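In this view, the complex is presented without one of its protein chains, the others remaining in place.
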Amino acid sequence: MFTHDIVIVGGGGAGLRAAIAAAEMSAKLSIAIVSKVYPMRSHTVSAEGGTAAVLRDFDSLDLHAKDTIFGADFLADQDAVEAFVTEAPGELIQLEHWGCPWSRDPDGRVSVRSFGGMSVDRTLFAADKTGFHLLHTLFQTSLKYDNIIRYDECFLTSLLVDDGKVCGVTSINLYTGRVEVIAGKTVILCTGGGGRIFPFTTNAAINTGDGMAAAYRAGVALKDMEFVQYHPTGLPGTGILITEASRGEGGWLKNKDGYRYLQDYGLGPPTDKPTHRKMELGPRDILSRCHMQELAKGRTFEGPYGHYVHLDLRHLGEEIINKKLPFVRELASKYVGIDPVYEPIPVRPVVHYMMGGISTDINAKTSLAGLYAAGETACVSLNGANRLGSNSLTELLVFGTRAGRTAAAYATTIAAPAAAAIDALAADEQRRLDRQFLRKDGGKERIATIRQEMQQAMEEGAGIYRDEQKMEKTCKTLRTLRERFKDIVIEDRGSTFNTEVMTAFELDFMLDVAEAVANSALKRRESRGSHTRTDFSKRDDENFLKHTLAYRTPDGPRIEYLPVTITRWQPEERKY
Amino acid sequence: MAEPTITLNVTRYRPGQDQAPTTQAYAVPYKQDWVVLDALNHIKDQIDGTLSYRWSCRMGVCGSCGMMVNGVPKLTCAAFLRDYYPHEIRVEPLVNFPIIRDLVIDMSDFLDKLKSVKPWIIRKEEKPVAQGEYLQTPAELEAFHQFTQCINCMLCYAACPVYGVEPKFLGPAAIALGYRYNMDSRDQGKEQRDVIGNHDGIWDCTFVGECSVVCPKDVDPAAAIQRSKVDTTKNWFQSILMPWGER
Partner (left out) sequence: MSGTRPDPSKLYRPKIPATWWLRKKSYFLFMLRELSSVFIALFLLVYLYQIYQLTRGPEAYVAFSRRLSSPGWIFFNLIALLFAVYHSVTWFQSTAVVLPVRLGERLVPRQIVTALHIGAWIVVSLGVLILFLALKG
């Protein structure tokens, strides 16, 4: 058994940043990073567009806060937003000092670009592979610290909780197939989102909500799970992300008549050059809804993978595309055979981000002593009912640092967990895993079948437009799938690198996350941000200006509510 | 009319069970825009759940899915079935690495080497964050930018015959990363990256050049290595002829 002061699960942007923050506080702290993949494979790597902070004179912290709160449809906790915008600039400059290759202005300063829902240019970028550069910079910098120990390819299976305090995690060491207990005084969950509960997503295979489900099972609430962001521009078929930066640089969205349709939905007037917060730089939830309405009017294209519209970049010219959007050009050429210099790219809305997650306060603390969470897996709430593009990468850094520092400070005040208690808990976990997965015999359901049915149910009931009937049906279907999951067949009996058992774990976690999403959505009888209902189409501040909390029970989630923290921005109508 | 299919001949290796790797043939549906990774996922989901391989982003940026496709190191998320159809496709784990299981290879040597080049900014004095960013012109960024693009997919190690016969060789990606930091105007740590100039570093390289040919991100590690040779040689002469000068 390994024992550390801080055990961080997840080696993406938030996890690495938390580890570095803790490592810098004291060389005597022992910090573990437990990840089911090597850190440079984490999904942070796919982020493209940029990361926002107030760095220029024409900008202000209040403006960034207002944009964020407005974009969140007033469901964001304003104290969290204020802390976020204040700490964001320092975090991005720190990244620069660590070597991040930000794109630069001629005078040598870091460049900023326009992004959806932002009033001014404040999104820093590294060409159009910002997440890639951020992740690699953090990973390479983390190698400096001898007190950060990595447990690569260790799959989290549960949190160890003794006497109301978290005391570590159990994981499966993929190389041996055995349970690896990693004990710790504190645990920080940075396991990312769960987009793979949907059939069509920008998310990588690994985004299965593992940490969210683990916290949920340990009695921690999942907050605001119903808010799932659809990114308006993903490639049809694969769901591969085409960054918002392509619209920030001036790209146009056109329906099948070649018409810039966003002007019909209150986002006009259409201008040749992008105007902040208007047209193609509107917030993501509104743009995705516009696409669906165009579909309802029969004005979208129809292709082998369903409906799509055009993202036209031709007027930007080859030089700008090669300089600012080279990865977009590469992706479009490779995966849909389109060169955006000469032809418009086919795009459609695709599940991208979960605003909801493990409920934390503004210091990344959860309701379970010693447990923290940061990044997409957490819900502070910074992003409320809808996230603005380029706030997420910054969120990883700001709240990753907060989680690392808070956990480190707490770890120095408490004693190491008792080995006997941990051994007992670990033995229980080994028995559970043997029974349900590792030594499971028989079964007749294929893992892929249950997974696909879950994804179908989520698409039907928890998509862009929701109603009572469809959501109820989805909740029921998920309960049935939970039962059927007990009957899965596991063909791979090997212990070395058994990825079939891994996909079974992931499906197990995803079913929990999906239930939290669907049930939270069913109970929220209003439309706000990315949660849009055809039966309750208006925002209802009187009854629903509050966060949804989903608690796990054997029969499904129990829903409670938590008020939103309002400091200086009173809710108003959200018009762009 | 039956759906068209294509056959994949995939390496299988189960430690403890198999003495040596074997090959298993699978017939998968042929779809025009499927990549080899889609075919592998189909096998795992519908035909044989025991096949193990790594993958994640499916868009060529995470570096997980590198394998040998018909003897050429490729990202399987970027190898389209239509480029091979109707012929059979051989899918094998990356060569020059020990095999853990099926198509999964052991990367720990690579990660050790990555760390050994000290891939972080090293400075004599750090500027406080409150004072803002280090200024760096677009031209200074251009000088090392291409070498920042490495996704750690290790196709270059699979292509390098030197790494195959001499496992102590630092290798293309690690050296290119060290070079990236040496060329970054903000870095001052060239002397500390001495592992690059050692005899298992750049001097093991005989410029076969295959690393740059297979690199999916055009990092051109071969260029980084040869330029490092020129740099190191220049520095050595300078230190001999002008020992009083600052390097």
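Letters A and B mark the chains as written, and numbering starts fresh at 1 in each.
Assume a residue touches a chain if its C-beta (ideal position, glycine included) is under 8 Å from a C-beta of that chain, and two chains touch if they have at least 3 such contacts.
Note that the coordinates shown come from a computational prediction; the quantities given were computed from them, not determined experimentally.
The missing chain, though absent from the display, is touched by one residue of A:60, A:86 or A:173; that residue is A:173. Annotation: of B:15, B:29, B:132 or B:189, B:15 touches the absent chain (contact as defined above).
In the complete complex, the hidden chain is touched by one of A:64, A:104, A:150 or A:324, namely A:150.
Seen across the whole complex, the unshown chain contacts chain A at 2, 32, 146, 148-154, 173, 175-176, 180, 182, 496.
Against the chain not shown here, chain B presents residues 13, 15-16, 20-21, 71, 95-96, 98-100, 106, 108, 111, 161, 164-165, 206-210, 213, 220, 222-223, 226-227, 229-230.
Just so it is clear, only the chains that are shown with their structure count from here on.
Residues 14-17, 33, 44-46, 48-50, 52-64, 78, 100-102, 104, 107, 111, 114-115, 119-121, 126-127, 129-130, 132-138, 140-141, 144-145, 148-149, 151-152, 177, 181, 184, 186-187 of chain B touch chain A in their complex. Listing the residues of chain A that touch chain B in their complex gives 37-38, 40-43, 45-46, 90, 93-94, 96-99, 101-110, 129, 132-133, 136, 140-141, 143-144, 152, 175, 204-206, 237-238, 240-241, 327, 330-331, 334-335, 446-448, 489-492, 494-500, 503.
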